[in-house]
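The complex appears here without one of its protein chains, the remainder shown in place.
So, subunit A:
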Amino acid sequence: MRSGDLVAMVGPSGCGKSTILKLVAGLLRPTEGNVFVAGREVGAERIGIGMAFQNPTLLPWLSIRHNIMLPLKIVKPYADTYRRDKDTVFRERAEALLARVGLAGFGDRKPWELSGGMLQRANLCRALIHAPKLLMLDEPFGALDQFTREELWSVLQDLYLETRPTVFLVTHDLREAAFLASRILVMSARPGRVVEDRVVDFARPRTLETTFTDAFGGLTNELRRLIFQARHEQAGAARTAAQETAA
């Protein structure tokens, strides 16, 4: 992956998308081989990755603002001045980011007072507040309805274009991948392999109009076909294996 890329990874469930994400984030250790981020092996040095899961996992005892400011408390250099800046600079930073995702004025609310879509917006803020060089998103919009999802695509794209972090997006929504990514990796399941590596060069900023173009439709259809093939081969392999055992 190149720095500043937005790479989406799609594939049938169980192909190891989330595992790769966790390996890169240093949450899992590889059983074999090594993982390198920015030229350094993962685990050797923490680099403060921004992360958002499908489940918002905001801490229910903190207000939305304090939830969002959490990375600033952990990641250096922010952590060093957290005590001094938490009510001034950092607070404004959190409010500004909240306003960007359409949550202005909700900073003092508690997570249980917000809807699923709002929580996911806040979750995005938390992943971005410390301006991470690497952003890991694991089906961040998976639990949302289509309209909210499409709205948040644009929000995410805006934020991405502003700071240009390297983004690693795991998703099973092909339109989401095609809309957001500058590069799409298609994976097959068991064995988990990258079967297709494709550059997406629609002009940015992309809008919902982009998704109605023939090129966009063609891309998503092609991706769908690739995944279908990957699943088909997998099912075929499983059948052969079953026949062999039966014989």
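Throughout what follows, a residue touches a chain if its C-beta (ideal position, glycine included) is under 8 Å from a C-beta of that chain, and two chains touch if they have at least 3 such contacts; residues count from 1.
Just so we're on the same page, contacts and distances are computed from a predicted model.
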item: Identity of the absent chain, which is to be given by its UniProt protein name, from "FeS cluster assembly protein SufB", "ABC transporter permease", "Ferredoxin" or "Susd and RagB outer membrane lipoprotein"; value: "ABC transporter permease"
item: Sole residue of A:T19, A:T57, A:Q157 or A:Q229 that reaches the chain not shown, by the stated touch rule; value: A:T57
item: Contact with the hidden chain (one of A:R65, A:R126 or A:R175); value: A:R126
item: Contact set of subunit A toward the excluded chain (per top definition); value: 22, 25-27, 46-51, 53, 55, 57, 59-61, 70-71, 73-75, 110-112, 115-116, 119, 126, 130, 136, 143
